[in-house]
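Got a structure here, written out as structure tokens. Questions coming.
With one protein chain withheld, the remaining protein chains of the complex are depicted in position.
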Amino acid sequence: MTAPNLTAAAGPDYGSTVFGGWRRAAAADWQAYTRHEFVRRLGDGSLPRAAFLHYLVQDYVFLANFARAWALGVVKAGDLEELRAAAATVDALVNQEMRLHVTACAAAGIAEKTLLAAEEEIENLAYTRFVIDAGLSGDFLDLLAALAPCVLGYGEIGAWLGDAADDKTYADWIDSYAASDYQALCRSVGRLIDRAAAARLGAAPEASPRWADLCRTFRTATRLEVAFWDMGLRGGR
Amino acid sequence: MTAPNLTAAAGPDYGSTVFGGWRRAAAADWQAYTRHEFVRRLGDGSLPRAAFLHYLVQDYVFLANFARAWALGVVKAGDLEELRAAAATVDALVNQEMRLHVTACAAAGIAEKTLLAAEEEIENLAYTRFVIDAGLSGDFLDLLAALAPCVLGYGEIGAWLGDAADDKTYADWIDSYAASDYQALCRSVGRLIDRAAAARLGAAPEASPRWADLCRTFRTATRLEVAFWDMGLRGGR
Amino acid sequence: MTAPNLTAAAGPDYGSTVFGGWRRAAAADWQAYTRHEFVRRLGDGSLPRAAFLHYLVQDYVFLANFARAWALGVVKAGDLEELRAAAATVDALVNQEMRLHVTACAAAGIAEKTLLAAEEEIENLAYTRFVIDAGLSGDFLDLLAALAPCVLGYGEIGAWLGDAADDKTYADWIDSYAASDYQALCRSVGRLIDRAAAARLGAAPEASPRWADLCRTFRTATRLEVAFWDMGLRGGR
Partner (left out) sequence: MTAPNLTAAAGPDYGSTVFGGWRRAAAADWQAYTRHEFVRRLGDGSLPRAAFLHYLVQDYVFLANFARAWALGVVKAGDLEELRAAAATVDALVNQEMRLHVTACAAAGIAEKTLLAAEEEIENLAYTRFVIDAGLSGDFLDLLAALAPCVLGYGEIGAWLGDAADDKTYADWIDSYAASDYQALCRSVGRLIDRAAAARLGAAPEASPRWADLCRTFRTATRLEVAFWDMGLRGGR
């Protein structure tokens, strides 16, 4: 087993110059998130099983609320393409990804009723409610800036670990985000972001007076991802 | 061609005693909606083509906003089953029913871009925005009371015309709502309503202090369906 | 009694170039709204009393929902000044203007419980729910584009009739909108609009890709004002 390559270049931008810009503006937090100790230890297999299981349970609760945030995207969609993308994502999260999670947890000995009875950790709660409020208070693009770190960050982590990790302990988890269909989803969300930004900010998004706010939203969501990994590492205490 | 049987008994309650109660409390408006002249003339084929096409175009805009209202149901879901039902409905509306509508309109000579450029009639706008606000201001059950007249009323109309109408002019439209899969959808929404009511109002929903408000929401939505048919009959002017 | 001067130049822009632009883009509808027969007959005193009272009752219900829309402005405020302006407006509408309405209605022989029991007309419902949904689906500026026609249009109507009308039948109503404090409120909302636009669209709002959408929102709200006057004229039937 070798440690994942820590000096990896910046991850893929999934075809989105806007995401690229947001990530640059949050570079230190993005690094703390995507190269977090929890992530590295998923990669080298040293993450305690209990921490992983605690994370899995919290992530199930996270998914339900993350789907609610994407549903707000349906409410706020500005045109048909945004409507379709958000609707498909909600359904995929609720009726596919959450079910896969139930299966994965069952394989790990966690019953579905344990998932449902789990007390939501404060870091978990903070993250999803922040995303929902970013959507409620802003427009579709503000919502995307809050959703992006999770969707695309997991893509980057999956791609990195899929490449760099050779330990097999958490290979199932890694494979699900390194997989070509997840990477394709990231590219389609990347396109959605650039398209939504062009429709609202024009051809030079970084010159918009909203740019600083969008960067702040993205960065706060990234900080909350870091806190989520911290919570995972703390592992149910 | 014979006129549809006007003395038809009350329609199916789709297994929902709550829906049955709401419908009884709005009996006159419900009758005006489900036995509207627009509906009868769909049944006997006397509805002018222009009125039907005008309705189809407006209904496309309606569907987009109705999907947004169901998405608010995802945001407001109280448990997994509510979350799954709402998410599946959003996706079905946006990624199936709206596409079928595009096909049906194309068959009638209406290009998709005509659909998208259509100016929304005030009756159309009034209805969907009322439903969305009922959801925003209330809880999941308040939202269902506003959604129910459309979903279940079209079921009742489809079942009635499918049975009573023998004119073929609008058979495609009638068949889509008389069809067993649409009728099954109605039964599943009926179950969702009773389940949501039980979880919030208890075993005797009609005894709840919220009952009168829920009935009012249902009745207002029903009145807005009547106005929608009026608008359809007016036929693009 | 003389008829108000119908060839009045365009009303004041309340110091807002953005409002001026929105109004130009909706010129025909704006004219139909601010020079509506209902308005003219308020001015020359020929409006039937029953129509006025019907309007007053509906306007009370309108105010409650309009206050809810401004409350969404508090939820969506982007900075302290937007927060303060929206909060002060909500309180003024609910705890001052609605109370004045109760007094005015009482003077006209309409009891408060009649106000509360009034069935909301569809044109009334359409308007406020559209504004609320514009706020829910968009950002603070989208909400302002939907709120502006009511606030500033009543200012323009008040200023025009205050100037041109010499009949005294509806002088109380006219005076309340011609009054310097209402005109000052209009200027402060004008400033709020330009400030909110600058913060989101930059120095050339009309060049923003959002401009067409904002104009459409403003125009739809203006059309709904026209429908509201139509409803008033219909006068309770």
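Letters A, B and C mark the chains in the order given here, with residues in each chain numbered from 1 onward.
The criterion applied here is as follows: a contact is a pair of C-beta atoms (placed from the backbone, for glycine too) under 8 Å apart; a residue touches a chain by one contact, two chains touch by 3 or more.
Because the structure is predicted, anything quoted here is derived from the model rather than measured.
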Which shown chains does the chain we cannot see touch?
A, B, C
Sole contact to the chain not displayed, among B:Asp29, B:Glu97, B:Asp142 or B:Asp194
B:Asp142
Identified contact with the non-displayed chain, of B:Gln31, B:Asn95, B:Ser188 or B:Ser208:
B:Ser208
Identify the residues of chain C touching the omitted chain, counting contacts across the whole complex.
64, 67-68, 71-72, 74-75, 77, 80, 83-84, 86-88, 90-91, 93-95, 98, 116, 132
Footprint of the hidden chain on chain A, which residues?
68, 120, 122-123, 125-126, 129-130, 132-133, 136-137, 220, 223-224, 227
What is the set of chain B residues that contact the non-displayed chain in the whole complex?
75-78, 136-139, 142, 198-202, 207-210, 213
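Please note the rule applied: only the chains that are shown with their structure count from here on.
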Which chain maximises the distance between its CA centroid and that of chain B?
A
Based on Cα centres, what is the most central chain?
B
Distance from chain B to chain A - Cα centre to Cα centre, in angstrom:
36
Indicate the whole-number Å distance between the mean C-alpha point of chain A and the mean C-alpha point of chain C.
43
Which residues of chain B are in contact with two or more other chains?
68, 132
